[in-house]
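Right, I'll just put the structure down here and ask away after.
With one protein chain withheld, the remaining protein chains of the complex are depicted in position.
We call the chains A, B and C, going by the order they appear; numbering starts again at 1 in every chain.
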Amino acid sequence: MAGSSIGTIFRITTWGETHGKGVGVVIDGVPAGLSLCEDDIQIYLNRRKPGQSKFVSPRKEGDIVEILSGVFEGKTTGTPISLVVMNTDQRSKDYSNIMNCYRPGHADFTFDAKYGFRDYRGGGRSSARETIGRVAAGAVAAKILGQLGIEFTTYAKMIGGISIDEKKFDKEEIPNNPFNMPDADAAKKVATYAESMMKQKNSIGGVVECKVTGLPVGLGDPVFEKISANLGKAMLSIGATKGFEIGDGFAVANSNGATNNDNFAIDSSGKVIKQTNHSGGTLGGMTDGSELIFRTAFKPTPSIAQIQKTVNALGEEIEIEIKGRHDPMVVPRAVVVVEAMAAITILDALLLNMTARLDRICDFYK
Amino acid sequence: MAGSSIGTIFRITTWGETHGKGVGVVIDGVPAGLSLCEDDIQIYLNRRKPGQSKFVSPRKEGDIVEILSGVFEGKTTGTPISLVVMNTDQRSKDYSNIMNCYRPGHADFTFDAKYGFRDYRGGGRSSARETIGRVAAGAVAAKILGQLGIEFTTYAKMIGGISIDEKKFDKEEIPNNPFNMPDADAAKKVATYAESMMKQKNSIGGVVECKVTGLPVGLGDPVFEKISANLGKAMLSIGATKGFEIGDGFAVANSNGATNNDNFAIDSSGKVIKQTNHSGGTLGGMTDGSELIFRTAFKPTPSIAQIQKTVNALGEEIEIEIKGRHDPMVVPRAVVVVEAMAAITILDALLLNMTARLDRICDFYK
Amino acid sequence: MAGSSIGTIFRITTWGETHGKGVGVVIDGVPAGLSLCEDDIQIYLNRRKPGQSKFVSPRKEGDIVEILSGVFEGKTTGTPISLVVMNTDQRSKDYSNIMNCYRPGHADFTFDAKYGFRDYRGGGRSSARETIGRVAAGAVAAKILGQLGIEFTTYAKMIGGISIDEKKFDKEEIPNNPFNMPDADAAKKVATYAESMMKQKNSIGGVVECKVTGLPVGLGDPVFEKISANLGKAMLSIGATKGFEIGDGFAVANSNGATNNDNFAIDSSGKVIKQTNHSGGTLGGMTDGSELIFRTAFKPTPSIAQIQKTVNALGEEIEIEIKGRHDPMVVPRAVVVVEAMAAITILDALLLNMTARLDRICDFYK
Partner (left out) sequence: MAGSSIGTIFRITTWGETHGKGVGVVIDGVPAGLSLCEDDIQIYLNRRKPGQSKFVSPRKEGDIVEILSGVFEGKTTGTPISLVVMNTDQRSKDYSNIMNCYRPGHADFTFDAKYGFRDYRGGGRSSARETIGRVAAGAVAAKILGQLGIEFTTYAKMIGGISIDEKKFDKEEIPNNPFNMPDADAAKKVATYAESMMKQKNSIGGVVECKVTGLPVGLGDPVFEKISANLGKAMLSIGATKGFEIGDGFAVANSNGATNNDNFAIDSSGKVIKQTNHSGGTLGGMTDGSELIFRTAFKPTPSIAQIQKTVNALGEEIEIEIKGRHDPMVVPRAVVVVEAMAAITILDALLLNMTARLDRICDFYK
């Protein structure tokens, strides 16, 4: 099982290598009747496109998506939607320096060990281009969720040790800087730091945060299919991630029950609310009606132009210098990937939740 | 889908509520030919038993496991293993104070919202007793992995803000203190702090760390079934968890590529090794042959005896005081749950990995 | 993967061997709010009990079911329901004549080849007792479907070559004869023939037919999850089955399009109906609103008391004489198993179908 699918009802299967003919995704379980066109998806893909600033890879990837199935007269039919992005930037290139080499921080060695050989061109399947299918599917999921009033705000919370200032949080600022940060001052500091690191042929890591509003209470299941567990899996399945936390996350280890428990209250409309949100929108693995908030940590881009010590497939110790077009940081382009995976995970939980109660099933079939 | 199963080949299904007749697990996909008896499992269950110190719940749970199927003449047959622990400590009790009440930090509210009502006795399915099935299944998985030379070291790394000192790390110390810490001095500090918090009717959180050695290279799959993603899901499916990180985890956000990349080298036996292990034993979602290391954050026990403000099912704001036998911290007993879930996840990846290469499949069927 | 689970949302996992401590099932995904008690399940189990006539095994199996979880105050809670039937008729017995012997028509040889050894007592997991878990789960599924107006009529259509006469079809007769036939005259003929075969220490096969009414249109999915495909899998997963057909089944091979096509019409209430039902209630893999009708073929019981030629595990050709308490035919007791598996399959399709249309999802979450 190569493990290229995720989801139970809304289930996506991605395929493709960075330097192959193309990449794509098949989305099965899309409900019938959604208005959908290529533009709905292209908007999301454009958010992950390289070549948008000096801080991300200068490659010009076309990344034009085509819908091959599942949509008829502008609406989804309930049958699988096949989306494809053909690779256009396939310059023939000399890979002789990396084809036998195990780049530090990359999956070259593990691919060879597992499969016996690998597509050595640009990381093959373990490339950032693998996320195109995720983002395309996430665009579809997010459009459905939007019709139910569920909205996402996703951004870089910290890059290279420089965090946003919560007091300066400005949602409108997110698309205005090359880092997708909601704080223009922090973004400026990141720019300065990133430039210095790029001069040193080095790279930096960061943290992406995602907030989701409008969720009904009860999404997720109490044991293995907790919404938090599935969000964690979804995020940790993105390349270069090393950690996931929800609500107060690792900080709870320093907290105490009296502080960390969110007290319930009744709001003016008679609705049950929480007075704080340390839990990050989930209790017992199910959404609790408050804002869902979680973070994902990304490591520094492993492709750096410094000379590094490594080994090759012949068992020789060597030095390498990775050339080419590489992002000095993963985070800015990862923001939309995080949002896409969150949308996919939440939509699946929302569909599964429809069968939780017999009275509602009886109503449905009345 | 109540989501009570996890795993693809080695697949477990847990059932049971804390104050019902019992709890249990069905383990499907256990390879035939493993020597297995109740004692193999009981050893693990004893590690999570309450009543072992003043820092954990004083309840006397018998927790005696019985094998109902799948083992014949002392060996697993390849058919599902049904394990059951009948509840013995079912004192009839007055639940009138909590049956309509939504305890802060608990799943009472979300259960009611999702299912329309709930088993209000002691948390029902969202109780620490739910982990008995996980631990029992983990004992079976760990026994199989042990025969392949794969070993686990799991312990409390931090409790209530007090971390172990890596220089004092002593594996033998782990079972010697009530906190399962590998550092006797840190354990003493935790004891002092915990006692003061208990006096305040408060509770504390912490972090469990797990190290796994002896893993072959290549376990896990490159995209959605990354070993790190599945470990993350497994850990985040445990009650009271709020975060997961692997290798350097969230610290990578402050690091840079030149530091964070693990250089490869050839050891004296000609084997490819990494000179550092920032990645925590995984590259591209597959094990890389170095030690696997990850951490899970647990929140403070939500059941505290302080008076708390909350609401009831009638929509009234009320105050509650939670009485009864509650652990002031989750971490000590969670250590074996983390280890169990890790063993289950890794064994499943190990079995799935057998089909990765055609040459090895041909060898197998020769 | 031992393959002991079936279903996506309503998912059952059976366990247990015929001569082990017990057999059981865990049912996950039962909607919350169903009134359920042991009697609801016992009624179904009693229909498959041996010892009810001279034509089925004279064993006295208690088969008393116990609910261990998932039901609180008489209602399902949405958490997994664990059902167990402990074995009471475990007379210690001498198995030396069969433990190394491969009985013709049984799975002894294939079990040994696959797993290296087997529980040789009475067929182990490949015993009719394995169906107890299926029937118990089917009782729960059928109770839910009953609340939606979906009803089952299941019976022996043919035994030992003797078919019911459709003109004499009498639903009330089904439980009145030992064969569960809806035609008393056919049942008498079967009795005579079966007695003669029993005198010859021989056994006979037959066909079970199941009709389902009250189904909404659209259950099942168009490609791999056709309702007909999943019913086929469910039936062919029952021991001793050799064939499945739906509607006109194999007879369509002799038919022609003009005859076999069911013309649509509008009934007096304005509803779309079919004027004939050659398709058996399904079109394109989805229920079409007419009666669902299918048949399953069962082979003669392989355990016969005649001397048979076979081999043993040592590679020697031997003769065996199978003693003990064996049903001379499988069909009468298989009737309720067929019904149970049909209910499980249909309920799962019904739950999955709730997510097919965006407008209905939006209505649900309004």
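As a convention for this text, a contact is a pair of C-beta atoms (placed from the backbone, for glycine too) under 8 Å apart; a residue touches a chain by one contact, two chains touch by 3 or more.
Computed from a predicted structure; not experimentally measured.
Novice: Taking the entire complex into account, which one of C:F10, C:F55, C:Y102 or C:Y120 touches the absent chain?
Specialist: C:Y102
Novice: Of C:K167, C:K199 or C:K309, which one is in contact with the hidden chain?
Specialist: C:K309
Novice: Suppose we count only contacts with the excluded chain; which residues of subunit A make the list?
Specialist: Touching the chain left out of view, subunit A contributes residues 1-5, 8-9, 11, 13-17, 20-24, 26, 28-30, 32-33, 66-70, 72, 75, 77-82, 84, 114-119, 124-125.
Novice: When the complex is taken as a whole, what residues of subunit B touch the one chain not shown?
Specialist: 8-9, 29, 31-34, 76, 78-79, 144, 147-148, 216, 222, 350-352, 354-362, 364-365
Novice: At which residues does subunit C meet the chain that is not included here?
Specialist: Residues of subunit C in touch with the missing chain: 1-6, 8, 14, 102, 104-107, 109-111, 113-116, 125-126, 130, 158-161, 197, 200, 202-207, 217-218, 221-226, 228-237, 239, 241-250, 252-258, 260-266, 270, 272, 275, 279-280, 282-289, 297-304, 306, 308-311, 315-317, 352-353, 355-357, 359.
Note that in this section only the chains that are shown with their structure count from here on.
Novice: What is the distance in Å between the mean C-alpha positions of subunit A and subunit C?
Specialist: 45
Novice: For subunit C, give me the residues that contact two or more of the other chains.
Specialist: Residues 8-9, 29, 32-33, 78-79 of subunit C touch two or more partner chains.
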